[in-house]
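Heads up: the structure comes next, in structure tokens.
One chain of protein is taken out of this complex; the other chains stay put.
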Amino acid sequence: MHDEPHEIAAENLTYTYPGMSRPALYGVSHRFRQGEFHAVLGRNGSGKSTLALCLNGLITPGEGRVLSCGLDTSVPTNASEIRKQVAIVFQTPDTRMVGSTVEEEVAFGPENLGLSPLVIRKRVDEALELAGIEDIARRQPQQLSLGQKQLVAVAGAIAMEPSFLISDESTSMLDVRSRAGVLKLFADLQERGVGIVHVTHFLEEAAIADQVVILESGRIAGTGPPGELLSDPTRVRNLGLDPLPATMVAEELAALGHHTGGYILTAEELLLWSRA
Amino acid sequence: MVSRLSLKDVSYSYPFQDAMALSGINLETRPGEVFCIAGSNGSGKSTLAQICAGLLTPTSGSVLYDGKPARSGSRLLNLHRNVGLLFQSPEDQLFADTVRKDIEFGPRNQGLRGDDLAARVIDAARLVGLPLQDTGGRSPFSLSEGEKRRVALAGVLAMNPEILVLDEPFIGLDHDGREHLISALSSYVENKLATIVLVTHDLSGAWPLASRFALLSESRLVGIESKADLVLGNTDMLALGVRLPQWGVLAKELLHAGIPVEDPSDPSCLAKALVRRREVRDDR
Partner (left out) sequence: MTGNDIAIGQYLAVETPLNRMDPRLKLVMVVACVVMVFLYGTGWELLSFSVLLLVVLAATRLPLLPVLRSLETVWVIVLITFLLQAFLTPGEVMWHWGFLSVTDTGLSNGITLSARVLLLVLLLTALTMSTAPLDLADGLQSLLRPLAYLKVPVSRVTTVVSITLMFIPGILEQSRKLVKAQMARGADFESANIFRRVKDIVPVLVPIFVKVFHDADDLALAMDARVYDGGKNRTRLHPLKIGVLETILTVLFISTAITIKFVL
């Protein structure tokens, strides 16, 4: 959507919630790039949601800084420009909806940008189409299923035409079918050049990312491509996460004296090995 | 043994809504079993949980407790006092100003006082792994999400219910929290010969506990399956919106690719099957 790719750079980011003694994030540095899919993985209380809120300046770091598309999130006058560029969707859509119909809900962001009704109309229609929910445009959000509500929330973010979309555990309450729908939409957006930052505790969702960031007690416990970070079941277990079963099978294969060569995360990769 | 809780032709529709939330549900639970009701968001499973606990009255059909319909009056109150319901969100359940008072609420309504009451609270807190001496006097709302869930469960367990209905108890819990809950629930069932009705869209937590899985789709019951049926059978779990444990998904994919799987839950069995397949290819 833009000529030169943007990035969100967290630089030595430290954040402590008011009234807490221990920082929720400590010395976190990472570059999220436009057009890439980055997954932020960690157990409850690891600081992953806090990181999500820092990326578009909804909370501002105590130490270090976050540059979102070149703008320092600590500078109050940057807030609206940053939020235009970096949209966010949350875990529970129910309590965060404002519109009385789906299309008004999706229109809410562009309306706040002061765009003309015609431009808003165009953006809303495009976002609804991309999310595949044109048919429910006139329905009331309260009457929708949780999965549909989350698609509406993502459409509302898309209508802002952002460079980045932050997903703060947006799939964790959803059933698998709805989750697949939301993840497919993220992939479509990535194809259109949007950078996705997906916070999750599902390993299988992190496995489809370009880059994985693992957080543990507020610190980065590892960054890299999923194969590198997630293929060792013992390491994953030590982080308090469930290893991918294919990695456990690959481990058994190694114990049987069969080394698989590359990283194995999925059934497909196991089958590929068996056919090689 | 007689089923303590069963549903007969239960249908339900919410006021001011045309669509049925549930239609024609028949269920029978057995003492000492964990019975899982699996379905997607919006399949009617939370409604079903509330019907089992007597909080919603079926539009037609009936909930039978000890073989007798519990619709109103003392029979309904009896159902409320013997069937414990854990709500999906602890915020919808907790209300007292201290953790201890919240856990005491249920047993108090059952008429317990003094030492009996204190013992119940201590037992329940121990079972869920809640350190009562630290947290007993605190407000439940000041606790972390995981601790809130423990208080909510303790409040239900303190009533010593014969039947426990749990609505999405594992959602939002990480690996450690889930393991802990699984062991607390399984020891409760074993010690009390209780029945648990577990409602969920993600089977990874229910898997080690449950033996029968009722599949709910668009307000109807479409089947009751065993674990083997779920993994080895042809039911399209993705279309149902129900998440199998990840190794179940893996086993299904391997089976689909023609690899014979004897014990789908054992990684080494899967590894050996893959090695055999590779060797067959090498021989050719």
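Observations on the model:
Note that the chains take the letters A and B in the order they are written out, and that residue 1 is the start of every chain.
The rule is short, and it goes like this: a residue touches a chain if its C-beta (ideal position, glycine included) is under 8 Å from a C-beta of that chain, and two chains touch if they have at least 3 such contacts.
Worth saying up front: this structure is predicted, and the values here are computed from it rather than measured.
Contact with the chain not shown here comes from a single listed residue; of B:19, B:77 or B:280, that residue is B:77. Across B:92, B:190 or B:279, the residue that sits in touch with the chain not pictured is B:92. The chain that is not drawn here is touched, among residues A:8, A:160, A:185 or A:270, by A:160. Of the options A:27, A:62, A:99 or A:132, the residue whose C-beta touches the omitted chain is A:99. For chain B, the residues in touch with the chain missing from this view are 14-17, 50, 53-57, 72-73, 76-77, 80-81, 84-85, 87, 91-97, 105-106, 109-110, 141, 155-156, 159.
By the touch rule set out above, chain A reaches the unshown chain at residues 53, 56, 58, 80, 83-84, 87-88, 90, 92, 95-96, 98-101, 103-104, 107-117, 120-121, 124, 140, 156, 160.
Keep this in mind: only the chains that are shown with their structure count from here on.
Averaging C-alpha coordinates per chain places the centre of chain A 29 Å away from that of chain B.
Across the interface of their complex, chain B is touched by residues 43-45, 145-147, 172-178, 180, 201, 203-204, 237, 240-242, 244-246, 248-253, 255-256, 258, 267-268, 270-271, 273-276 of chain A.
Those residues of chain B that touch chain A in the shared complex are 40-42, 144-146, 171-177, 201-202, 204, 237-243, 246-247, 249-250, 253-254, 257, 259, 267-268, 270-272, 274-275, 277-278, 281.
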